[in-house]
Structures are given as structure tokens and as C-alpha cells.
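For reference, the structure is listed below as C-alpha cells.
For subunit A:
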Amino acid sequence: MSILDSKIPAGNISDKWTDYKDHLKLVAPNNRPKIDIIVVGTGLAGASAAASLGEMGYNVKAFCFQDSPRRAHSIAAQGGINAAKNYQNDGDSVYRLFYDTIKGGDYRAREANVHRLAEVSSSIIDQCVAQGVPFAREYGGLLDNRSFGGTQVQRTFYAAGQTGQQLLLGAYSALSRQIGLGRVKMYNRHEMLELVKVDGKARGIIARNLVTGELERHSAHAVVLASGGYGNVYFLSTNAMGSNVTAAWKAHKQGALFANPCYVQIHPTCVPVHGTNQAKLTLMSESLRNSGRIWVPKKKEDAEAIRSGKLKPTELKEEERDYYLERKYPAFGNLVPRDVASRAAKEVCDEGRGIEANDTNEGVYLDFSTEIKNKGKQAAYAAGDHNPSEEKIITLGKKWLEEKYGNLFQMYQKITDENPYETPMKIYPAVHYTMGGVWVDYNLQSSIPGCFVTGEANFSDHGANRLGASALMQGLADGYFVLPYTISNYLADEIRTGKISTESSEFEVAENNVKSQIDKFLSNNGTKSVDYFHKKLGLIMWNKVGMGRNAQGLQEAINEIDQLKKDFYIDVYVPGSNDELNPQLEKALRVADLIDLGQLMAMDALQRKESCGGHFREEYQDAEGETLRDDENFSFVGAWEYKGDDIKQEQLHKEELKYEFIKIAARNYK
Partner candidate 1 sequence: MSKSVLLKSSLAKKYWMAATGLFLCLFLVGHLLGNLQLITHTGESGRRAFNEYAYFMAHNPFIKVMSWMTYISILFHIIDGILLTVENKKARPIGYAHAAGTKSSTWSSRNMALLGSLILVFIVMHGAHFWYKAKVKHDMLLHKVTVQSPNGPAELYVTTAGSYLPVQGVKVKNHTEFFEPSVDIKLGEGYKDLHSVVIAFFSGKETNGVPGNENALFAVIFYVIAMVVLAFHLMHGFASAFQSLGARHPKYTDTIKNVGNGFAILIPLLFAIIPVIIWKLYN
Partner candidate 2 sequence: MAAKTINITLKIWRQKNCNSKGNMETYTLNDVSTASSFLEMLDQLNEQLINDKKEPVAFDHDCREGICGMCSLYINGRAHGPDNGVTTCQLHMRMFEDGATIYVEPWRSAAFPVVKDLVVDRSAFDRIQQAGGFVSVNTSGRTMDANAIPIPKEDADKAFEAAACIGCGACVATCKNGSAMLFVGAKVSQYALLPQGKVEATQRALNMVRQMDDEGFGNCTNTGACEIECPKGISLDNIARLNREFLKASLVSNK
């Protein structure tokens, strides 16, 4: 057997978690204060875990690199959070959410984990409401739901376009309460730069105080990493500027396997790139696809004319437009899952029909004019006018749009200076979420004992593609309802351990490692900024490990990154000193890890000779250009083991995915 033991309990899928949980070991309340737990990250996954563990009575230390735990990237999630509540009586159930998630993930996720996620989803909503999270409600006072991202039920709970914010502020409030009570000690503006192992177990971290530059040793009986995703390996993504892989990568270097790094979600509706100075991409909520129709001109010439400003999109006749999603996927139309929509956009732009006048001409239209007419007419009828004028219809329709998406439209206008009520929005796919991450077993424990990984940082629940509104669900499920049980099971054996000393040689070595890396950067005296290398990395990744991948490109990427890594260490210039707030140094440390990771992603993508979910290998597609999975040979989790500085030496381990309760089928959205 491989070293990957997922520790999935036996039994029927719907009883597994309950049975398992009932038999886990516990730590008695009087013993909990003797146990220290480090939580790295205060996003949904981290804040919920830290708060819950604090409530339970453990001694918790929580870390984030922002100036406040409330700023973790989870704050930016817009659309919503799924839960199998069936409040809308449309036949939803735990099983359906489970099934949709597995199918959405293109049959590359672990059944038992996903089922558990679906089971606890309902409690998440209860918990959040009890905390005072102001979800959207109906006039009757009950919670409202919307449908989201390719599902046939309305199970998404939301708070306008700011669901992540409201959920995170809920978790932050719970965390704040524990900080106020002294049960959690919060370290803002601290970045974990090393995981410390003692006798094979995770026993602490080295963190840099970002304000003073001081390296601090923190010990604990267990370390939880909830450090988010690594989309920024592409430089441009919808992730926050600070999002990075460092915490997870340090664990990887200490022996934690890194699973499915090549699974990346590219979100179809983002504002296209405007220029070379662009620092990040902005997501336009997926909910817009409920009302907008996506198109590009049928003819290349028209696309050219539009790009050069000679033709306005509104001047192009209906027959001249290609509503390509409606054409290719009549059943789901504009609402096909994200990976499908993104790939289709790339395809039409590759054909030269993109409409954005930027370096790459990449962009497609999201057009609301049909919806304006439909809704305007409905509104007029509803108001008793059965013969409304064209003008009235348009006015009413725009009003409807404004009520529904006003803030998004405004945000779009601020960014692009174009009025989306009058002219179609321009959108293009952008990197959004990373399904891969640190490999964890059913207990959310990595292959390093005592090192637990939750939220986007782990790999566990979304397979090769994540469904909309499921990341928030997973983060909170992990932190509130899974980790507190499973970590206690581990800690039950630690009650006699006593305080972990930070004076041991292991801490010494770890600190020195970090120190020498910092010194190296600061004394490097190269000629190019960190961003220069980060952008280069991003370009390689986007072009060769992006939406469409092939063996040749991936091999090239691996080699190019090899070279980039060399250049980076020779020629990077990091200004300033260590003993101060030094954002460039922070960036350099992060980019160093992203470079390594990028290479591993390319290797993983090369290894996976099939197309599934967000991973599209051009060699493996059917006659109509759809993903072609190879269940026979690739129904496994690819988990990589670090083998030293040369990433190319990493060794692949496979965790077989067994589908006992769901029948594998082709994913079809036609």
C-alpha cells in the first residue's frame, strides 16, 4: 500500500461520520487548557477553527499576515454558500448536495469527505444565523435562497453580493469573542515561514513579525494550516494580493504531501485585463449569468472592428452574433459550470473573435439587453400595462436590473468606465480557486502527524472542479464541525506531553533556515524586482498551465520555470532591511514558494493524461471538444512528496478513489 491512508471509516455513507464521531477520543475540559494549538490563517476555515477550539478551552494562537483577522481573503467571496436545507421545497437533500458536488468535481473527490460536508452544511447556516449573520430574507422573514452555478435546486444562501464578507465577519466575531476572553491569542501581521517538526510531529512554527521583522518561535501540540489557496501563482487572479502558498508549501517541504496541484478553477466572468500594470483581476459575480447572454461576433472581421473602436457591439445585428454557450449547450446554456464556460470563451478568443482591445484581444460579451426587455415587459404587465411602449419596457427593465445587480454594475463601471446598462459587459475567464492543496486524510490531518489543514489550503472536497458556493461551505464545515472533533482525537494522546519547548535544536534549525533565506534575499543585490519574476511566472503558468494544457507546453513550462527559478535567485533585488515592515521581502519569500509550486503544478498536469474538471488536456477531448476523463487510469488523487530543492525530483503517490455510493458517469451539460 502507498503511504496514503485516507482513514475513511467503514460503514454506510450516511452513517460514517456520525458513527466515527461518536467513537473519537475526547480531551476532558480540565486538560484542554494544557494543550496549545496554532492556527495559521483567519479566513473562514481558520477563524471558525480558532473560535471553536478556543470555546472548547484549548489554548489557541492564531496568525494572519493582514492587519486584522477580518481581512482574510474569504471576505471577498460574493455569491453565496450552499446548504442542503431544502427550504425552497425543490427536492434538495444531503444526498443531492453530495451527488452534485461529486459530479461537479468530475468524479475526482473523495466520497466520504463530500458526504460529510453535505451533512454538516445545514448546521453551518444555523450556526451563522445564531451568530447574527444577516443573510438575505424574504418578506415573510424567512431565509431566501438562489440557484447557483449549474445546479437544479435553490440551495444557495446569500447576503447580497457580499456573502463571504458576512460569513467571515460572523466567524471573526466568534474569534473576537475568544480573543476578548483570552482563550485565543491573535497575532496580526505575522507570517508563518516554517513548520517545525519534533520527533516527526508538527510542534510549532517560525513566524515573522511583519512590523518588526523579528522571527518568533511558537510551539504547540498541533498546528492547523488554514492559509487559503494558491491562485496567485498565475500573478493575475481574483485572489487577494497577499494570497500565497507559503504556509502550505513549508509543510510540504517538511513532508506533507501536496495533492492535485494542477486542479485550478478558472472563473468565466471576470473583468478582462486592461494593461501590463494590472495587479489583479476582479470577479463579476456568477449570478450575472442568470440574466446575461454571452456572445462574440460570428465574424472575425467584426471582432476586429470592435476592438479597433470602429464598430459598437450594440450596432451588431442579432444574426451577426454568436451566442456560443446557448449554441453548444442548449440544456444549460449560459449556466454551464465554470470550467465549461471558461474553456468555451478561450476557444472563441483563440479563433480571433475576442472583443477586448488589450494585448491578447481576450474578452467576450455578457449582454443584458434581452433580459432588460423580458423583465421590463413583465414589470409593465405586472403594473397593469398590457401594451407598454418600447421605451417604458427598457426603463422598467433597467430598473429591475439595477435592483438585482446594482452594486455589481456600479463596480464594473468604476473599473472600466463603461455603462453596462447601455453596452454589454466585457468579461473573460480568470484564475479563481485552487482545488488542489495539502493532502489530508478523513481527519483533515496531513501526512505530518499533528499538522492539520483546512479550507482552500487542503485538497479534499472539490475534486477537479468546485461548484459555486461550496468553498465557503467547506471552510466553515472544516473549522466549525469537523476539525474540532478530529483534532481532539489526536490531542487526546497529548495530554501528558506538557509544554513544548521552543529551545530545542529543531526550532533552532528552523529559525536559522528562515533567517538565512531572508539574509540571502536582502544581500542578493540583483537588478530586478520581485514582481518582475512573479509576472514572468504568471505568464508561463497562464499560457502553458492554464485553461488548455498539452504535453509539449507543460514540458516547456517545467523547463522555463527551472530557468526562472535560477534567474530569480541570482537577479532578484529586495530593497530595505529585515527589521522593519518590508512588503518587498514578504513578496520575495512568497514568490520563491510560488515558483516551486508552479513547477509542481506543471508536473502534475503533465502526469494527468486525461481531462477532468478544471484540468483540460487538449490531447484528451471528445469530438465536440469536451473533456475526456480516463476513469480507468486516473481515478486517483495525485499526491506529491518533496524530495529536495529540485522540484522535478518530487515523487508521485496515488490515493485510489473508490466510488461505492455514486455511479460514475460522464459529466454532461448538453
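A quick word on the picks: all candidates are chains of the complex that A comes from, given by their letters.
For the reader, a short list of remarks on this structure follows.
Heads up, the rule we're going with is that contacts are C-beta pairs under 8 Å (C-beta built on N, C-alpha and C of every residue); 3 or more make two chains touch, one makes a residue touch a chain; residues count from 1.
This is a predicted model, so every value here is computed, not measured.
Within this complex, the numbered candidate that touches subunit A among 1 or 2 is 2. Of all the residues in subunit A, the ones that touch candidate 2 in their complex are 48, 51-52, 55, 66-73, 75-76, 85, 87, 120, 123, 125-143, 159-160, 162, 164-166, 169, 172-174, 176-177, 179-180, 186, 188, 211, 240-242, 274-275, 277-280, 282-283, 309, 357, 410-411, 414-418, 480-481, 484, 529, 531, 573, 575-576, 580-584.
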